[in-house]
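Here is the structure we will look at, set down as C-alpha cells.
Here the complex is missing a single protein chain, while all its other protein chains stay put.
Labels for the chains are A and B, by order of writing; each one numbers its residues from 1.
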Amino acid sequence: MRAHPAEYELVAPRTLPSVLSLLAQEPGVWLPIAGGTDVMVQYCAGELPTRKLVSIWNLPELRRMEVFTDEIQIGAGCTYTDLREQEVVSREFTLLSSAARWTGGIANQNRGTIGGNIVNASPAADSLAALLVYEAELLLVSVRGERRVPYTSFHIDYRKTQLAPDELIRAVCLKKRFSEYYAHARKVGARNAQAISKVCLAALGRLADGVVGDIRLAMGSVAPIPLRLTETERIVKGKRIDPLLVRLARTTAAAEVRPIDDIRSTARYRAAVAGNLVAEFLQQLTAAGMKT
Amino acid sequence: MSKSSQDGAKCEISLSVNGRLVTVRVHAMERLLDVLRHELGLTGTKEGCGEGECGSCSVLLNGILVNSCLIPVLQANGANIVTIEGLSTDGRLRVLQQAFLDCGGAQCGICTPGMILAALHLLKEKPQPTLEEIREGLAGNLCRCTGYMQIFEAVVEAGRRGATT
Partner (left out) sequence: MKNTRIVGTSVPRLEGRDKVTGQARYVDDMVLPGMLYGATVRSRIPRGEIKKFTFGPGIDWKEFVIVSPKDIPGKNCIALIEDDQPCLADGTVNHPEEPLLLLAHPDRYLLPKAVEAVSVEYDPLPAIFSMEESEGLSQIIWGTNNTFKSYLIEKGDVDALWKNADYIVEGEYTTGAQEQLYIENNGMIAAFDVQQGLTVWGSLQCPYYIHKALMKLCDLPADRVRVVQMETGGAFGGKEEYPSMIAAHAALLAMKSGKPVKIIYDRMEDMTATTKRHPSRTRHRTAVSKDGRILGGEIEFTIDGGAYETLSPVVLSRGALHAGGSYYWPSVRIRAKAVATNAPPHGAFRGFGAPQSLFALERHMDRIAQAVGLSPVEIRRPNFLKPGQTTTTGQTVREEIDLGRLLDRALELSDYHAKKKKFAEENQQGGSKKGIGIAAFLHGAGFTGSGERYLGSVVGVEACADGSVRVLVSSTEFGQGTKTVLCQIAAEALGLRYEDVGIAQPDTQEVPNSGPTVASRTVMVVGKLVQSAALGIRQTLRARGLLEDSYSPEEFCAACRAYVAEHGKFRSIARYEQPDDVVWDEEKYRGSAYAAFAWAVYVAEVKVDLTTYSVSVDDFVALQEVGKVLHPVLAKGQIIGGVAQAIGFALYEKVIWEQGRMQNGQMTNYIMPTSADLPSIRVYFEELGNVHGAFGAKGIGELPMDGPAPAIVNAVEDALEVPFDSIPLLPEDIFDALAERMDQ
C-alpha cells in the first residue's frame, strides 16, 4: 500500500445536489469515487494524483434503473451486478449484460459501476463497445443543469472525455430498438476471467431479404478510445454475406483498427484478432439468419 | 516534516463487524482491509495483491462479496461486515468449512478465508451450484496451491450437505 491515508480527504455527501455543489465550488479538485475498482487500484499503487475525493457510491439518484416505453435509463452508479440482475438489460441489451458478466470477478462486479467504467475511459474498458453500438446517450449533470450527449462523441482522446470538471454522468440512456437485431459480444483477454481485454467486440446485425440490413461494430483496446468500425460497417451494409465478403470485412476491420504494442499484447495480434472477430460475427449472423 | 499523525483529519466510522457494533477513529481513505486487520485485530482477512485481483481480502459487506482492499473505510460507514472470523463464532465449524477440510480445499490457507466467503456468497444464491457456476463464482479468488479442483469439490460437497447454514 503505497499511499498515506492521512494525505487524502474523502467526503461522502448524502445527496447528488450536495455532490454537484462541491464539484462546482472547486472544479477539477474533487475526484468522484463510486465503487473504487479503478480509483482504489491507482491509490494503492501510490499513483493517484488527486488528494481530494468525493464518494458517489450508492447515491440513490445515481443507482437506479428507469424503464420507459422507448428507452431505459441506467443510473451511472449501477454496478455490473445490478446490470446482470436487471431483466430488461439481459432481454433488450444483451451486449451490456455480457460485458458486465466478463468484467473482473464477482467481488469487482459488485462494486464496479458503469459510470466509473465510462469516466475512467480506459480503451480496454469492458462495457464501452456495447454502449457505442447501442448508440447510447449520456445524461450529464451539474449545478448548471442536465444535458444529453451522444456517447459516440463522448470520448475525445486517450482518457479524455467531454465531461466538464464540475459534471457527473447521471445516467446512460439506451433506446429500445435493438430487439430484432442479432447481438454478439466477445472479449479476448489473457485468460478466461479477471482479464483486461486485449481486443473486444460488441456487434449488432440485422438481415433483411438475405442482405445485411444494418450492422454495428464496436471494439475496445484497438485505439485510444472505444472505436466504431464505420468503414467495415460501410462495406458490409446492404451486401449478401458470402465468403468473399467475410474475407473483405476481415481485412478491412484489421486495417481500420489502430492498436498498439503494450504490456499485454501486440498491435499485429490485436489487428488480426479484430478482423477474426468481425468475420466470426458475420458467420454467426448468417447462421442466425438461416434459423428464422 | 512528517505527516504521520494528522489526527484532525480522522473521522469516526461505525460499522457492524461479525455482529458486533464497533466504532473506529480512522482516516476516511484507510482501506477497509487495513481497518479490519489493524484497528480491529481481525487478521483472518488477508492482503495478497492490493489491486483487487486475488480475492484474499474478500469480505461480505451488507451480504455482498467485495474486495476490502479496494474499499475506503468511509464507504463502509454503517455497513454490516462479515469476515472469516464471523463464520464460526461459537467454535463450531460451518458446513462449508468442514467440507473444505474434508476435501483438501485448503493447502497453505492464505486464500482460504476469501475463498470460503466467496463460496458462501455463491451458495446463498445457488445452493446446489454446477461446476460452471462454481468456476464463475470463484473466478475472482486466486489459489496457487490447489489448482482449484479440490476447492470445487468442497463447494459441491457443501451444497450437497446443505451449506447455507
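Note that in this section contacts are C-beta pairs under 8 Å (C-beta built on N, C-alpha and C of every residue); 3 or more make two chains touch, one makes a residue touch a chain.
Predicted model only: the values in this text are computed from it and were never measured.
Asks: Taking the full complex into account, find the residue in A:V39, A:V188 or A:V236 that is in contact with the omitted chain.
Replies: Going through A:V39, A:V188 or A:V236 one by one, A:V188 is the residue touching the chain not shown.
Asks: May I ask you to list the residues on chain A that touch the chain which is not drawn?
Replies: Contacting residues on chain A, toward the hidden partner: 1-6, 41, 45-46, 105, 186, 188, 190-196, 263-266, 268-269, 272-273, 276-277, 279-280.
Asks: Give me the chain B residues in contact with the hidden chain, please.
Replies: With respect to the unshown chain, the touching residues of chain B are 1-2, 4-5, 37, 42-51, 53-54, 56, 83-85, 87-88, 93, 97, 100-113, 116, 134-136, 138-152.
Heads up, the rule we're going with is that only the chains that are shown with their structure count from here on.
Asks: Which residues of chain A touch chain B in the complex?
Replies: Against chain B, chain A makes touches at 1, 3-12, 33, 35-37, 40-41, 43-45, 53, 55, 57-58, 81, 104-108, 110-111, 192-194.
Asks: What part of chain B is in contact with chain A in the complex they form?
Replies: On the chain B side, the touching residues are 3-6, 9, 26-31, 34, 47, 50-53, 55, 58, 64-67, 69-72, 74-75, 77, 118, 121-122, 136-141.
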